[in-house]
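Every protein chain of the complex appears in place save one, which is left out.
And then chain A:
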């Protein structure tokens, strides 16, 4: 089953729409769903032109395609456990929060908290992601616990904060504090980033570019070969009695 949701132009275009109901399994029982614009509840068809092709018995066979100006559409795919969501443009905050299965593909840019606290499944973003991609919630000890997030553009600050499982790969640069407080899991940044793996406890963080503002409390172990690259290996964060591994191609201290 393919559900196509084309966003209608809004009169109050800047107020975000919260659409945690846009999850593949919800469409098994029809399209009588609601979304919220600020404090007003809207029927799904008030915000979107809805069209459904085919039918399905299980969420795995449902694909939701979002088109139009979806940059301010929040919480799409929250708690998703199966199926597929394809976003043709950009997507708003909290896409794929808590997801445990299925696939979300975003062709444009994703706003903050993409894949927050996700436990499984796959998120692919073809554009850039804003801050807190694959991170945790405020005050929470554990962020993403499983699954895969792959970003082909750049990432903002606090990428994979408190990562506790799963894999996060960013093909471009990442911002400040990438992989802060990592417990376990793997973070790979193909470009440069600033202050990676600050206060890490465990897990692995790879930076194929330059780590700027390198945290001074990592102990240099030596060089290793990793997928055809020569990387410098550090352990830390010593300040946190951490036993994580940080691999960087190059690094600069703020000295």
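The rule is simple: a residue touches a chain if its C-beta (ideal position, glycine included) is under 8 Å from a C-beta of that chain, and two chains touch if they have at least 3 such contacts; residues count from 1.
Methods note: contacts and distances are computed from a predicted model.
A chain of this complex does not appear here, and its UniProt-recorded name among "Amino acid-binding protein", "Formylmethanofuran dehydrogenase subunit B", "ABC transporter permease subunit" or "Winged helix-turn-helix transcriptional regulator" is "Formylmethanofuran dehydrogenase subunit B". Looking at A:18, A:63 or A:78, the residue that reaches the missing chain in the full complex is A:18. From the set A:83, A:112, A:147 or A:244, the residue in touch with the chain omitted from the display is A:112, counting the whole complex.
The hidden chain makes contact, of the residues A:150, A:176 or A:250, with A:176.
Annotation for chain A: contacts to the undisplayed chain at residues 12, 14-16, 18, 36-40, 72, 93, 112-113, 131-132, 137-139, 141, 176-177, 180, 195, 198-199, 213, 215-219, 237-241, 253-255.
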